[in-house]
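Following this message is one structure expressed as structure tokens.
Yeah, one chain of the complex is gone here, protein chain that is, but the others are all in their spots.
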Amino acid sequence: MDDALVRAGRALRLVLLVVLALVFLIPFYLLVRNGLSSEQDITSPEWTFFPGALRWGNVRELFDDPSVPFARSLLNSALIAVATTLGTLLLASLAGYGLARIPYRHANKVFYGILGTLLVPAAVTFVPSFVLVSSLGWISTLRGLIVPTLFSAFACFVFRQYFLGFPRELEDAAQVDGLGYWRTYWLVVVPNARPVFAAVGTIVFLGAWNSFLWPLVIGQDQNAWTVQVALSSFTTSQVIRLHELFVAAVVSVLPLLLVFLCFQRWIVAGVERSGID
Amino acid sequence: MTMSRRGLLVAGAGAAGAGLLAGCGSDTGRGGGGAKGAELSQWYHQYGEAGTEQAVQRYAAAYKKARVRVQWRPGNYDQQTAAALLTDSGPDVFEVNGPTLDQIQGGQVVDLTDLLKGVEDDFNPAVLAPKTYDGRIWGIPQVIDMQMLYYRRSLLKDAGVEPPATLDALVDAAKKLTTSKVKGLFLGNDGGAGVLGGTPLYAAGLQLVTEDGKVGFDDPAAARTLAKLHQLYADKSLLLGAPADWSDPSAFVQGLTAMQWSGLWALPQVRKELGDDFGVLPFPKDGGQGKPSVPVGAYGAAVSARGGHQEAAKEFVKWLWVERTDFQEDFALSYGFHIPARISLAKKAAGLRSGAAADAVRFTTDHGYAQPLLWTPASQTAYQDALSRIIRGGAGPEGELRAVVRKVTGELDRVKHAKKPS
Partner (left out) sequence: MRGRRTLWFWAFVGPFALGLALFTYVPLLWSVGLSFFDAHNTVTPTHFVGLDNYTAMLRDDAFVDSLKTFLVFTAFIVPATYVFSLSLALMVNRLEHARAFFRSVFFLPAACSYVVAALVWKMSIFNGVRFGLANTVLGWFGGDPVAWLSTTDPPWYWLVIVTVRLWLQAGFYMILFLAGLQRIDPVLYEAAAVDGARPGWTVLRHITLPQLRATSVAVVLLLVINAFQAFDEFYNLLSDARGYPPYARPPLVYLYYTALGQGQNLGLGSAGAVILALIIAVVTVGQARWLGLGRTDADG
């Protein structure tokens, strides 16, 4: 009797999960479906869940479109996302380690000074940031697109929390061996903290790839467009090219899904062992 | 590590020296100036019509006195130019849906009056007026865009409906034309608040701002007219939430709606899909004082006051938008569908002499109104919010309009007392 109940509960849970999973996958399906449809099939009054014919030509049309340098924008986004991720990991992990492990009278004040910036919406500082970056002469340069975004208080916070929970014995042993902070950090701490680097790195990478407003305003030259800017160019003021927009959206999401699926194990491990909570 | 620290030190020094650098022109890493003197950067918003970008590149390449780099900007163009004008790395020459009064008063754009000497009268006065402030001209109209009402002849005939000549008739027609499959009228996915703007007020014989700078719709007729727009919504005659918005004729040509408010630019596509089965109308008049109205507007070519090469930029603007009438004609008529801003060119244009296009030109001449320069973005937001609440929320038009009048009066007061451009 009890057994039957438990089994019924388990079956119910599984059914619920399968239904939810399908619901979560539908938007991905719609993205691909519309991306491979003709303009008419997307907005047709006789809309069907499965389109009449898949038009793979849309993908080539996207890359051949002379008015939007889509391949170039993918490259830019990749460059920017990788550089931003590496830079952020380096700067934030060093700062996080310093805050967590090196005794300093005002460390707490510095920490709260960093943490406090999390509360300020980016839109608040947008215009002055833009003017600042432009007065450095960084408009339409990779520097301008990357450097100002490297200082993530969130990443620093996560690293600090993680290093606070890091087993001290390892470092103590290193100190006994006569290693200073610098070498302890590189030889002992970093190799043992891979999950948190992977977790933070993935989150930063996603953010860099998906960010829109900053690259739009800084990347004035068409050669400096990122993939999100190119994406937005398909919704011009007057006529929207829906099929190109959707196929571009698919292409822009694909690399992320791959990164995500590959690193998911690490993210989960990183979260489990980090101080995010 | 050392690398990044050095990078930061350089960055810090750069910030400190920014004031000094400010005077050094606009070389901002976009490549050095060309051999032929100044390099000018020219901005356009992204036009949807194929070939437009190649065309403006061709014009720029044909200019011999300076190298001109065209930048084609997707996304929110107004916001990008507004931000860029705060810095030295913005454009030298740019097209602008304005310039706005605050841009003129803030000294962000250059006086272009001299460039038009002798040919002012050839520019359509309706679109030149909003570019004129204090007797001087701050932007040169490029092409005229206008909006109007498209209707499907066959659907109106089947329903026994005449093309509406009054707002009341429009409300009735939209209701009669609405079936379970087709809606009567499409005024945009927000029910019309955005695209209609001041048009219904002009149709009621009112205006946004009067000649002498007062609120132009502090009148009971305004509330009466706007209430009728809510009637359209309440009758469920309006198409809402279409995949493409009012600016795109998809909903109309696909038969989702019997009538649609859209731009002149949609005409070629509508003609291609529907042949003769459509007609165009101005926004119909309302009330005894009313007259039909259509909004007209023009992107203007302006010169930034922050650019390093103002004189060269002015010379280029004069060359392209005053002297080269062949390019102006090509730009207006070969890609999308616009009316040339020059009266002499508009008269020559064969494509504008017959059918719906000729109607559109006539509406522009007889019923066109342009948003006045004194109608600031803050006024626009307040009015559009109120209109949205009236149409969709069923809010009382009198009360909503009272609040708008108060806000607009404050704005008009502010700009009147702001400093004159130097």
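Just so it is clear, A and B label the chains in written order, and each chain counts residues from 1 on its own.
The rule is simple: a residue touches a chain if its C-beta (ideal position, glycine included) is under 8 Å from a C-beta of that chain, and two chains touch if they have at least 3 such contacts.
Just so you know, these numbers come straight off a predicted model, no measurement behind them.
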| item | value |
| --- | --- |
| Options A:8, A:118 or A:187, residue touching the unrepresented chain | A:118 |
| Candidate in contact with the missing chain, chosen from B:54, B:79 or B:334 | B:79 |
| Touch criterion as defined above, residue of A:127, A:170 or A:187 at the omitted chain | A:127 |
| From A:36, A:91, A:145 or A:224, residue that would touch the chain that is not displayed | A:91 |
| Absent-chain interface as seen on chain B, which is shown | 1, 4-5, 8, 11-12, 15, 76, 78-79, 82-83, 85-86, 97-98, 100, 102-103, 105-106, 108, 181, 188-191, 193-195, 197, 239-243, 245, 247, 256, 377-378, 380-382, 384-385, 388-389, 392-394, 403, 418 |
| Touch list for chain A against the chain that is not drawn | 13-14, 16-17, 20-21, 24-28, 30-31, 34, 42, 44-47, 91-92, 94-95, 97-99, 102-105, 107, 110, 113-114, 116-129, 131-132, 147-148, 150-151, 153, 156, 164-165, 180-182, 185, 206, 209-210, 212, 228, 231-232, 237, 242, 245-246, 249, 252-253, 256-257, 259-261, 264, 267-268, 271-272, 275-277 |
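Going forward, only the chains that are shown with their structure count from here on.
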| item | value |
| --- | --- |
| Chain A and chain B, separation of their C-alpha mean positions in angstrom | 36 |
| Touch list for chain B against partner chain A, complex | 1, 4, 7, 11, 14-15, 18, 21-22, 27-30, 45-50, 53-54, 71-75, 77, 79-80, 83-84, 86-89, 181, 243-245, 247-248, 250, 254-256, 263, 265-266, 336 |
| In the complex with chain B, residue positions of chain A that touch it | 42-45, 66-67, 87, 90-91, 94, 127, 130-132, 134-141, 147, 216-217, 220-222, 229-230, 232-233, 236-240, 242 |
